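Yeah, one chain of the complex is gone here, protein chain that is, but the others are all in their spots.
Take a look at subunit A:
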């Protein structure tokens, strides 16, 4: 009944290969960007920041794959965690500007002076310390996810209902962050960053280091995610995904398993958002838009749901396609994206990874015992 593999991916080797490839690619590109201008292998600043953006998105895709591919929670609001992580890092970067802003105020960011704020709101406390920002980057999304997840999973909100309320969550956050009164720069968001840890954000070396850091953190997250889904806990997740009621009847607590993976996933998304902000240089409420969350789901679907590597691959490929498409044929990008949604769901239910496996080793005709109730426990 379920088109996806009911087993957690056994191939640890594939994940290690993927992690190594990511680190190698990031490192190679970073090294290329440090070559002198005339060198044929020189990578421009634009390419480096683009690569950093793709890898950050790949972390978001990884987070989505964890909950959708393994716990069956179709989230339409994961960009909210991504953007929250971004805002947490953006706060630190804003404070790093210091007195170099337009208004030259050492303690207040420009937009606050513009809106005639007198002092920093309490939630900006400590934002001048990188360490605290690093804590917030995972803590804020994690906290929101635990509250939301605890409420939702405890009362067994599932399926389409859950998808819709995750979408409502990110939509509500978007509306809130558009408000000037919230203290996050309203419409413009946080931008015009100068330094990170004292290093100039526009210097090629800083950018190269950031790209490598993104690659390493993505690889680490990938391995961590593989560890989680490869464990007994991962098997429990898959059981919850495929037959939640039965798992409950067997004495497990599906809501706890879901909550754990949900919070873990939100933290990875937040980390991705933080890395995104350092390399793209802006975070604004548009990142909360429900369309972004849905797009991140399609990255996972293209790459292959429930494979981890597929999520990373899908995010990079789809975004690469988007960059090329919007440069060459801007009007046709939405047709392309729309067709991608439709064709992937119709013809590639297991994504590129599924296709790859199929090409390498066509599976024997799998005999799945018919489940009695086709309506129950749909993932």
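What we mean here is this: contacts are C-beta pairs under 8 Å (C-beta built on N, C-alpha and C of every residue); 3 or more make two chains touch, one makes a residue touch a chain; residues count from 1.
FYI, contacts and distances are computed from a predicted model.
Engineer: Between "ATP-binding cassette domain-containing protein", "Branched-chain amino acid ABC transporter permease", "Aspartate carbamoyltransferase" or "3-isopropylmalate dehydratase large subunit", choose the name on the UniProt record of the chain that's been left out.
Structural biologist: Not shown, but named in UniProt as "Branched-chain amino acid ABC transporter permease".
Engineer: Touching the left-out chain: which of A:99, A:131 or A:346?
Structural biologist: A:346
Engineer: Specify the residue from the set A:45, A:135, A:172 or A:203 that touches the hidden chain.
Structural biologist: Of the candidates A:45, A:135, A:172 or A:203, A:172 is in touch with the missing chain.
Engineer: Could you tell which one of A:159, A:281 or A:321 touches the chain left off the display?
Structural biologist: A:159
Engineer: For review purposes, identify every residue of subunit A that touches the missing chain, sorted by number.
Structural biologist: Touch with the absent chain occurs at residues 1, 3, 74, 148, 151-152, 154-161, 163-165, 167-169, 171-172, 175-176, 178-179, 244-245, 290, 294, 297-298, 301, 331-332, 334-335, 337-342, 344-346, 349, 374-379.
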